Each structure stands twice: as C-alpha cells, then as structure tokens.
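Could you have a look at this structure, given as structure tokens, before my questions?
Apart from one protein chain that is not included, each protein chain of the complex appears where it belongs.
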Amino acid sequence: MTINSKTSGGLQIRIAVQNFMQQAIPALLGILILVAIWQIAALSSKGFPTPLKTWEAAKVVFAEPFYIDGPNDMGIGWNVLASLKRVVIGFGMAALVGIPVGFLIGRFSFIASMLNPIISLLRPVSPLAWLPIGLLLFQRAEPASAWTIFICSIWPMILNTAEGVSRIPQDYLNVSRVLKLNEFTVMRKILFPAVLPYILTGVRLSIGIAWLVIVAAEMLTGGVGIGFWIWNEWNNLNVENIIIAILLIGVVGMLLDQGLVAIARRFSYDNR
Amino acid sequence: MTQNDKKTFGELSRRRFIAGSVALGGSMMMPGFINSVWAAGSDAPEKKELRVGFIPLTDCSSVVMAAVKKFDEKYGIKIIPVKESSWASVRDKLVSGELDAAHVLYGLVYGLQLGVSGPQHDMAMLMTLNNNGQAITLSNQLKQAGVTDAESLKKAVDASDKGTYTFAQTFPTGTHAMWLYYWLANAGIHPFDDVRNVVVPPPQMVVNMKIGNMSGFCVGEPWNQRAIQDDIGYTAITSQEIWPDHPEKILGTTSAWVAANPNSARALTAAVLDASRWIDTSDANRIETAQVVAARAYINTPVETIQGRMLGNYDNGLGKQWQDAHSMRFFNDGAVNYPYLSDGMWFLTQHKRWGLIDTDPDYLAIARKINRTDVYKQAATAVGGINLPADDMRTSTLMDGKVWNGSNPAEYANSFAMKR
Partner (left out) sequence: MKNDQAIIRVQNVSQSFQTAKGTFLALDNVSFDIARGETVSLIGHSGCGKSTLLNLIAGLSRPTQGVLLCDNQELTEPGPERAVVFQNHSLLPWLTTFENVALAVREVFKGQMSKGEMQEWIMHNLELVHMDHAADKRPGEISGGMKQRVGIARALAMKPKVLLMDEPFGALDALTRAHLQDAVMEIQVRLKTTILLITHDVDEAVLLSDRVMMMTNGPAAKVGEVLQVELERPRSRVALANDPLFHQYRQQVLQFLYEKHQAVV
C-alpha cells in the first residue's frame, strides 16, 4: 500500500508500520537462523566460541572503543577509522586515475585497444601479490598499502566508466553535433551526466574491493588498523574477537555501500 | 658454565673493564658520571626517537622494558616499540629504514648480509637479547601414537612415507629453523628429505596443530607453553637442551644506520642492556616483566602463559616438571649480551650445512662486519658494571657433544653426517 496526500494521519502511521514489519521480520528471522546455526557449530566443534561468549567479548571491546594505551594498543574505533582513512586515500586515487582513463577508453577506440589487454592481464591479480611490489616501490608500509588498494580497486572504476561512455546513445552525441558543442562542453554537459550512474556503480564496486583489500594488507604491514587488530587477536588465538572483527568489517562495508546507494539515488534521473 | 668458568670470566672481565675505562680517562670511571656526560654535548644521540620493531614473543621483553621502565631516557633516547606482524615484515622495514632497529632472529640478519631470504643488505648486530627459552613442540596426536622423544619420532618417520609429517619454523634462515634441523638431524631424520618443512607464523602453527595438520614446530615462548595449556601438544625438547645458553634474538639494525647514528646506536644498546640486567636481577623483576609484556600492546596473552617458563618452571606436558638451570636469560652477568663472533658464525655454518648458501663464505670477516663489538663495549661502559669477556669467541658444547668455538668454520659446517 502506498501513502499519498489523501491518506489520513492515523492510517499513514499504520501503513508505515506495516511496511516496516514486512521488511524487518524476514530479516530478523534470517539473523536468528544464522545465530542458531552458529550455536550448533560452536557446540559441536573444539574452540569455536558460542554466540553468548562472543557477545560477552563484544561488550568488552565496544565498552571503550576509543581508548589509547600507547601506539601498539588502541581502541577498536581508532583501528576502524585508520583503515577507513587508508581506504579513502587509496580509493580516491583510484577514482582520480580510473574515471578519466575510463572516459578515454570509452571515447577513443585506439586507446581502448591499447589498454584493454593490459587491464585484462592485471585485473585478476590478488592484492597479496601487489603488496610486496608496493613495499619495494615505496619502501614504506603506508604508501604500499595505499598502492595496493589503488591497484586493486581501480579496475571497476575504469571498466564501468568505459562501459557508461560506450553506452551513451548516439542521439545525444548527434544533438551535441547539431548544436556544435565543443569537446569540453560535450564532456561536461553530456558525457559526464550520462556516465554518472555507471561511475557510481563503479564506485560502489571499488569501495567494496578497497575495504576487502585493506584488511588483508594490514595483516601484513602492521600498524593501527582493523586488519592488524585481527592479526593481533589471532596471535592470541582469541577467536571471539576475530568473529567480532568480521562482523564489524561487514557492518562498516554495508554502511559504506548503502551510503553510496543513497548518493546514487539522489543523482538518478531514471524514474521509469 | 661451571663455577670455575664463571670466576675466571669475572676476574678477566673486571681487569678488562678497568683497562677500558682507564683508556677513556680517569674522571670517567664512575658509571654515574659517564651517563650524565655522555647524554649531553657531542656525544648526544643523533636520533632521539627510535622505532624498534618487535614480534610478540617472550624474548622481546628487554626491548619493551627498556621503554616501559624508562631506561631509554637515562641515555637520552626514546624507544618506541613497534609491534610487527611477521619476520618478513621486520626484515623489510629494517632494510627500508622504516624501523631503526629490531628484536630479530640472529640467523635472519646473517642471511640478509649474504642475500639469503631477503635482499642483500649490510647489516649490524648491537647485542644479543636473550639466551634459551625456545622449544620444539610435538602434537598430541604424535603423543597418542607413542612418540614422546626424538627416538620414537625417528621410528614413526621411518615407518611411514616420506613427507607424512610436517614441521614448521618461523623463518628459513632463522634460529628456530636451525634448532629444529639440528634436533631432527641428530635423531637421524633429514629435515628436508624425510619430512615436510614449512615456514608459518606462530598462531598458524598452533591452529594447524589443533586440527591435526601439523606434527611439530619450533618457536619461542609463550607458544610452546600455550600449546600445552590448550591441550594441543607437548614440549619434546627445549632449545637450551640442544645448546645450553645458545644465542637467540638480537638487537639488529643496518650497517648504514649505525654509521649514521653511532651515538644513538650506543644509547640504544646501553638502554636495552640496562633493562636486560634489571630483568635478570630477581624473580620479582621477572614477574613484573611478565605482567607488563603480557598486555595487549605487547604479547597480548594471559600472564600465566609467560611467567612460568620465564622463571624456569617447566612442565613438558608429558608429566615431567622441573626447574630449568638454563631457562630464558636476558643478561646472566653480561654473558648473554656480548656479540660473540662465534655465535654469528655458527648460524653461517648451519646455513652452509643446509644448502642455504652454496659456497663457504669468509665466516670470520662477515661476523666481524656484523657483530658490532665496538658499539657494545662503549655501551657497556656507559651502563657501568658490565663484565666484558676476554675473547670475541666463546666455546659451546651442543647436545651431540660437538664443540664449537669459532675455529675452522668451513670444516665444522662440513663435519655433519646429515646435510644438504
């Protein structure tokens, strides 16, 4: 049921609650089933913590998420923020390079032929293989991590942008020709808005990859970050905390993605 | 060491000590004066904040305590202990300069000098951090199959296909690898041909053993105690049984760093040496140390897992308990920390033995390059009251009776029945 200007106040509230329940109840059910499976798995294995034990550990971890006890021991909040910072830097660079390159590939077939083989070759390479190369190039752990995120998350940016450019209806370009728009105006007023939805899809994919990569990279490079926090907990064989970190990583990743979806919807003109 | 040895050593070093300080000038004889003079003026450390990497093992204690008990400030520096995720990471950050120095495996640094398991880089070693305190853990599955020592392990290995059993160590050229190989070879098991041999980080060792994927590993405390506590494995042999008072971790850095920061190098060595002496002073100090390093920022494990073996209270998980005469030592009246050339050379001989290097290098020359006895002596003087040995070599007898004293290294490397 939809709400329009004719629905009364009380009915509006009832309908809103109804809609919410329709979404929330199945979701809650899903989570409950997951927890039940978890409990069964924990009871029948050696060393795997139960949901209750994990909850107890979580209360400790989140009690003071922003404490600082020296550079080697900081609250989980700082660790997440440190990782996010690296993601933003690495992804930012990927966007800065990837979007223009995607444009060029979509617009000029010569460049497409030149770059496509290289892209196909480099795309499937694992982040853990790029990291040592980053360390050799930059001789420092921080830029090496940023580099690893950059090189792993740039591919969706390039490919989705190129796809968007190539999908621009020829009619739009004909309009621009009839109007005798210069190349720069074409890019600004026609290409860029037309490609924006594709770019945003690329951004979503890239951020997802970047978030994945940073956790892996941090396990190897150390420092403050959620990846190294996990490594640290593994060093203590503290499985509850590893599970907590997994859930936290999932939640943060989900929030990032949802945030981008909301932005995409604002820029969407597709009301069909 | 016997009582007699100790006495002679003490006398010799006292003479040496006095001789050394006379050379520096009469007014500098008292330790207090030395400290205050050296902290100021042209002897001031070039770099005050030093990033010293460590891996969360019990033997990182002297580096950590040097910072926590503020021994570093005594010598005009600030030590920032930086927890690292792997030996490979320590290696890379030492070479790139992201770390000024590190708590590091003896063999790793020597390997780097020759370009083995890392890019060739001129390295330096300022002092030995600890003796003893490592062990080889075998799985409970092996225990259930009747394997409780080297002999029974050999029987089990012979009775099965090659490669059935997997053993792990921490770094290809590192200390744990060499203890493991020595012990296996001594039992008649070829560490490369008869069993699988892998490099794996400590938590992975334990987890793999838990799920039955690992037969044994050699690693530092507290992991061996951990394995017993978690009912996964037992201690087959301690490293001090293989070589009593063996060199283990060192304070490593690059040759270039020492050249650029000689005063900082000296101050750093002095601070860690002072902290090492403090730890070994009493059981109370050891207990305090255990409580500090157990914290989240350092080893991140319950105190009980560290404290027992640190105090020498051993239980091998097979029902045997004892007070170990050669438990982990950080100072031992100066006997631990001196950069004996023979110690470094021993690792080179084992690298050659196992084919990690192809030809005999100039053992002595390399040890002379890496082991900075010059920096150590200056640091020892700064700390004051540190016994210095008369000789750059020391004599050791290993578990198989072989004696190593630094002479004829090429011959020694070649003298083993089992090699590669």
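Annotations for the structure displayed:
Going by the order they are written in, the chains are A and B; count residues from 1 in each one.
The criterion applied here is as follows: a contact is a pair of C-beta atoms (placed from the backbone, for glycine too) under 8 Å apart; a residue touches a chain by one contact, two chains touch by 3 or more.
The shown structure was predicted, so the numbers you read here are calculated from the model rather than taken from an experiment.
All shown chains touched by the missing chain in the whole complex, by label: A.
Within the whole complex, the absent chain has one touching residue among A:Ile37, A:Val60, A:Leu179 or A:Ile246, and that is A:Leu179.
Of A:Ile190, A:Leu212 or A:Ala264, it is A:Ile190 that touches the chain left out of the display. Although one chain is not shown, part of subunit A still touches it, namely residues 169, 171-172, 174-175, 177-181, 185, 189-190, 193-194, 196, 269-272.
Please note the rule applied: only the chains that are shown with their structure count from here on.
Within the complex formed with subunit B, the subunit A residues making contact are 46-47, 69-73, 135, 139-141, 219-222, 228, 231-238.
Put simply, subunit B touches subunit A in their complex at residues 56, 80-86, 89, 92-93, 96-98, 202-203, 206-207, 210, 226, 230, 295-301.
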